[in-house]
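With one protein chain removed, the remaining protein chains of the complex are shown where they sit.
Chain nomenclature is as follows: A, B and C, assigned in order of appearance, with residue numbering initiated at 1 for each chain independently.
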Amino acid sequence: MAEITSLSDAVAELVRDGDTVALEGFTHLIPVAAGHEIIRQRRRGLTLVRMTPDIVYDQLIGAGCAARLVFSWAGNPGVGSLHRFRDAVRKGWPAPLEIEEHSHAGMANRYVAGASGLPFAVLRGYTGTDLAAQTATIKPIACPFTGELLAAVPALNPDVGIVHAQRADRAGNVQFWGITGVQKEVVLASRRSLVTVEEIVDELAPRPGAVVLPQWTVTRVARVPGGAHPSYAMGFSERDNDYYREWDAISRDRDAFTRWLEESVLAA
Amino acid sequence: MAEITSLSDAVAELVRDGDTVALEGFTHLIPVAAGHEIIRQRRRGLTLVRMTPDIVYDQLIGAGCAARLVFSWAGNPGVGSLHRFRDAVRKGWPAPLEIEEHSHAGMANRYVAGASGLPFAVLRGYTGTDLAAQTATIKPIACPFTGELLAAVPALNPDVGIVHAQRADRAGNVQFWGITGVQKEVVLASRRSLVTVEEIVDELAPRPGAVVLPQWTVTRVARVPGGAHPSYAMGFSERDNDYYREWDAISRDRDAFTRWLEESVLAA
Amino acid sequence: MTEWTSDEMMTVAAARALRDGTRCFVGIGLPSTAANLARRTHAPGLVLVYESGTIGAKPDRLPLSIGDGVLAETADAVVSVPEVFNYWLQPGRIDVGFLGAAQIDRYGNINTTIIGDDYRDPTVRLPGAGGAPEIAASCREVIVIVRQSPRTFVDRVDFVTSVGYGSGPGDRQRLNLPGRGPVTVITDLGILEPDPRTCELTMTRLHPGVAADRARAATGWPLRIAESAGTTLPPATAELAALRALQATVRQSSPAKESA
Partner (left out) sequence: MTEWTSDEMMTVAAARALRDGTRCFVGIGLPSTAANLARRTHAPGLVLVYESGTIGAKPDRLPLSIGDGVLAETADAVVSVPEVFNYWLQPGRIDVGFLGAAQIDRYGNINTTIIGDDYRDPTVRLPGAGGAPEIAASCREVIVIVRQSPRTFVDRVDFVTSVGYGSGPGDRQRLNLPGRGPVTVITDLGILEPDPRTCELTMTRLHPGVAADRARAATGWPLRIAESAGTTLPPATAELAALRALQATVRQSSPAKESA
């Protein structure tokens, strides 16, 4: 059932104002090009979900797409802070940003519950931390057999889940390998899904460590070579570490950011 | 930390009378040779755990090793009933057999909880069935966010988990592929573990679909080529369908079974 | 005219019930035979999911067990057993669950656990639940394939292993079971469907040559036969040829009897 379309058509059809949208990819295979397309199509009021909001989320937030962020680690990995994220949280620029904050273990399990059709997940987590007091989506739950108290977190079922993969076949079956993160879970947990791929091939030859998503679990596939830049797609590209470092200066300043946005995203 | 030993040494060191022991392998890679070694070492009073008790469990039960069976489907696949299992349940021969019965989904999730260090797992299961009334290890649990009622099952953490794999390297890292069932879960959930393998190699070359268990998750590895017979090890052997069919006649009769046991297991 | 057995008629009728492109959770035995027949005839795009974790298997012969190597070798993806239940079955991703039964009752409830009225001391101990309770609950709809006899078609199952319509209308909703339940029961005598009002299994089709009285006699409750009940189209030559070719693949690879 996966339809192969252009990236702009896919985003136009799948992502609506006010949607809950998750772009996942754990350092590897981050669907950055899809994020830029969301910016270009000027979506507003999104609840953005991501374990590790990094540069592409800083860009989406700075561009005014987001009303809310659900996350567990927001930073520019190896460099420092996300300045657009900070500016939105502290100063409400360009729009106020609500946050819902978890740990990685909590977020990963929320996707697992979502992919599993369960309303919640159970984990040993958050005990003794100050997070539970700030985050309404963390509650205690007792084991019905031992009485032990654990943490419950509600399922995440985004309206749209977006990931980048190495390849798809012409029927829309998707294959990715290397660090596979929570990509399978986010696609299975989401109502609609978009996978951008490096290439479309006749046949998906089996590969060690590869995850395959059958075409009937994916809504749209778009061929976007390099669509994970500045992150990488194992076997296709290297991480552009300079881009991460240079983002720090661009994002520190609202004007520099706005210029960058005009030139590098909106004009593209 | 995996030590490579003979099968008899491994069973002697790991399996004790009264232990809870799980031999897993979903049609594929069933650790039958290890089961026969448990029979030869005349272990008694075991709680045997397995999603699909089939011939090797019929044999363990008939040989008097088991006091209790935790399971979700007990049959001779493609043939019919397990006669030693039935005889033990109905007539207590050669020893009474208590049963604790679940569905596959419940058993699989009990192993997942065991592997995850959680006391229980949650699933949509058992609703409206008569199983919950017979099985104390099925309880209702309410979602703390939606109030929805689901089923909880307690973790399975066997004393010993036993699986068969295609190969290990000399350090005891284990690799298996094809239908991988719940084998990773049972090894990770168990206090001690034994993996019998078709071969021991210098290096585990990556393979599509392969699961690797690092040596520090396995207690003992034993080289037992053909150790899954009459089930199969993909890439090494075919399923011996005649054996399954012939088991029906052997197992129907206590004397025929006893003769078989003497000749085929105890004398081996 | 070609001769055929009632088992062949049953298998062909079951295969026909599967629409092309459907995602189908397949048990071993008759359901697997019927699903593979459908794939070889009118439904080449049928997606076969087996509880062994093989998703989108495309076997070129009849698998001999639920974990036959040919399933892993030809699948789109092979996942762990916990994953197949948690990520694939439980969320309702599967259109059709295809089940057998040792007993089925007038409300489509299925028993594969025990015969007798004492769970602790049964007359016959059956294999148990396997994947069936959650297949019956979570698939969008369920098709049952089972030979019809008074021993099998009972007024009330001795043990509810898998819920059909419980004790009648509204029970599935009350139990919060997501799927529609058993929409079709295919036997060697004909086809039953739940009455839309009462949920009682009602004969809506008889196989060629099967008289209504024979179906009634094979049923442990006062069987209703729909007034509109017609006759199943007999197996076409192509269907029979495909079925026999499929079953020959079993005989070639092993003489084991293929049914559970």
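Here, a residue touches a chain if its C-beta (ideal position, glycine included) is under 8 Å from a C-beta of that chain, and two chains touch if they have at least 3 such contacts.
Computed from a predicted model, the values in this text were never measured in an experiment.
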Contact set (omitted chain vs shown chains) is A, B
Chain not shown: contacting residue from A:Gly35, A:Pro94, A:Pro154 or A:Gly181: A:Gly181
Touch as defined at the start, partner being the missing chain; which of A:Arg40, A:Arg68 or A:His104 qualifies? A:His104
Need a quick check: the contact residues on chain A for the chain that isn't drawn. 26-28, 51-52, 71-75, 77-82, 85-86, 89-90, 101-105, 108-109, 111-112, 123-131, 134, 148-149, 178-182, 184-185, 209, 232, 234, 238-239, 241-242, 244-245
Tell me which stretches of chain B touch the chain missing from the display. 112, 115-118, 173, 184-185, 188, 211-214, 216-217
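Methods note: only the chains that are shown with their structure count from here on.
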Compared with chain B, which chain's mean CA position is the farthest off? A
Separation of mean Cα positions, chain C and chain A [Å, integer]: 40
Which positions in chain A touch two or more other chains at once? 117-118
Going by the touch rule set out above, which residues of chain C reach two or more other chains? 86, 90, 138
